Every structure is written in structure tokens, then in C-alpha cells.
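Quick one: the structure is below, questions incoming.
Note that one protein chain of the assembly has been removed; the remaining protein chains are unaltered in position.
Here is subunit A:
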Amino acid sequence: MTKLMQWLFVLALLGTAWATLALGPLGHHLPLPCQQVLHPFPAYLLVAAGCYSLATVGYRLATFNDCEAAAQELQEQIKEARMDLWRRGLKF
């Protein structure tokens, strides 16, 4: 099963569950507050997923390491390498 199929499968499952509960005959037996929560459920889910994504990407962005030290170390090593290679007769 491809990843696309997996997604469609889960979405279809959730969708049918929601439809039968919120729109189907079953839903009428539920207490009114329940029905009111259930109706806009897909919209809630969408907003929650959006918020989660933004928060996750934002957090990872803020904690993305800046490798200052690695860059400096590399500069030092480049000097060392040039000297040694020059001594070994490399013509740059």
C-alpha cells in the first residue's frame, strides 16, 4: 500500500465515522451538546493540524543549531592543510 493509499484510507475511515455520527440517523439519538461539538469537528481537526505544524516547524527553526565553532575550526584546518600540501609540493 502506498503512502497515498494509507492517507486516503485513514481519511475515509475518519470521514465515514464523522458522517454517520454527525449527519446520519445515529446522530439524532445523541444529546444536543454532543451534536453541536460533532458538527464542526473536521474544521477543528484541520485548524489543530495547522497549528501543530506551524508550532513544530517554528520550534525546530528556533532550535536549529548554528555551527559557528565548526566553521571556525574548518577555517583553521584549511590553513593547516594548505601549508602541509604546499610543503608536499602541491601547486594550487
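One rule holds in what follows: a residue touches a chain if its C-beta (ideal position, glycine included) is under 8 Å from a C-beta of that chain, and two chains touch if they have at least 3 such contacts; residues count from 1.
The rule is short, and it goes like this: contacts and distances are computed from a predicted model.
The chain that is not shown carries the UniProt protein name "Dolichol-phosphate mannosyltransferase subunit 1", picked from "DNA-directed RNA polymerase", "NEDD8-activating enzyme E1 catalytic subunit", "Protein Abitram" or "Dolichol-phosphate mannosyltransferase subunit 1". In the complete complex, the residue from A:19, A:45 or A:78 that touches the missing chain is A:78. In the full complex, subunit A contacts the hidden chain through residues 2-4, 7, 53, 56-57, 60-61, 64-68, 70-71, 74, 77-78, 81-82, 84-85, 88-92.
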